[in-house]
Structure formats: C-alpha cells, structure tokens
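Here the complex is missing one protein chain, while the rest keep their positions.
For subunit A:
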Amino acid sequence: MWSDAQLGTLLERARDGDREALRELVRALDPVLWRVARGQGLATEDAADVVQTSWLELMRRLHEIRTPRAVTAWLITTTRREAWHRQQRSRRDLPDGGTAVQTVPDPDPPPDERLMADERDRVLWRHFEHLSQRCRDLLRIVAQVDRPDYTVIAEAFGMPHGSIGPTRSRCLAKLRAALTADPAWATS
C-alpha cells in the first residue's frame, strides 16, 4: 500500500489530468472502500455501486482537496454515508411488496460455509465470528491489502492511528489462540 506522501503525489498528478496516477489511486484505495461499504452491510452489487459513486463525487471535489490524508478521509466518509443512504433506501423499498433485487443484508455477513472447500477455513470462520466487530473489521482489511497503511485504516474505522498496530496484534493473537486450541484446526 501507499504512504501518505505517495498518495499525495498521485493526487496532484490526477488533479492535473494524469490518468495513470488516477488509476494508481483507485487501485490503492478501492480495497479499503470496498470493506467500508461491505462493513455497512451492503450486498456486493450495491457495495460496488457505492464505491463508484464516491469516486464520481470525488472528481467533482478534486480541486477542493488539499492533502492526501484529506482525499482518503473524504472518500471513506463519502462511502460510509452513501452506503448508509443505500441501506435506508432498500429497507424503505421492501414493504411495498416490489421485487427489489436488494434485500436487507446481514451486517458484514460471514462467508457461506458451503463455498469453502477447505476444512480449516470452516474452522477459522467459526472462530472469527466470535471476535469483536472491531477485530473482524481490522483483520479483514489487513488481510486484503499488502503492507497496509495504518493512517488509511485508522481513518476507515474511526480508530486512533496509534492503536491500529497493537489492536491488530491482539486480534490476531486471540484468533490464533482459539484456533490452536481447537482440535478440528490441528487435525484438518
């Protein structure tokens, strides 16, 4: 993942119309925005759409954004707000008996066990569900991006920047302890 300084350079280049810089910015931030939208409980198509809408809105505001931290924070806040509105709307649409594609999804649904070919994955997700919401959010985002930028993640989940590293270690240690104590993990 990119450092703040690198994101800043990309942002400046994107603002000057450099499409390659914009491409890099999208690649760097999409995984985080995706988790923010999914973490709000949106179905996959809705989440993909909300991420797009946030980028489209960003294009209109690009000239107002001064610093790279601001671009990340801005996108994350926008994604969260758009996701919330989308949720409200799909709830509102349900009672009229229409055939709306979106039903109200579970918040942050666990993966479907039937899709897991690997027994260890099943064991892992059973224990994963017992972690706190904060641990689940954090581990899912850390798992998605290489060398995650803690500033971006702190922004995404409203955690203090300095707590990300320790929280990640604590959450991972907790999951490890549960797994290594589970005979099903050891034997599969």
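As a working rule, a residue touches a chain if its C-beta (ideal position, glycine included) is under 8 Å from a C-beta of that chain, and two chains touch if they have at least 3 such contacts; residues count from 1.
Heads up, the rule we're going with is that contacts and distances are computed from a predicted model.
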| item | value |
| --- | --- |
| Listed names "Fumarate reductase 15 kDa hydrophobic protein", "Carboxypeptidase regulatory-like domain-containing protein", "Simple sugar transport system permease protein" or "CxxC motif-containing protein", matching UniProt entry of the absent chain | "Carboxypeptidase regulatory-like domain-containing protein" |
| Which of A:71, A:154 or A:175 contacts the chain that the document leaves out | A:175 |
| For subunit A, residues in touch with the removed chain | 19, 22-23, 26-27, 30-31, 34, 38, 44, 46, 48-49, 51-53, 55-57, 59-60, 62-63, 82, 89, 93, 98-102, 111, 118, 120-121, 124-125, 128, 139-140, 142-144, 150, 165, 168-169, 172, 175-176, 179 |
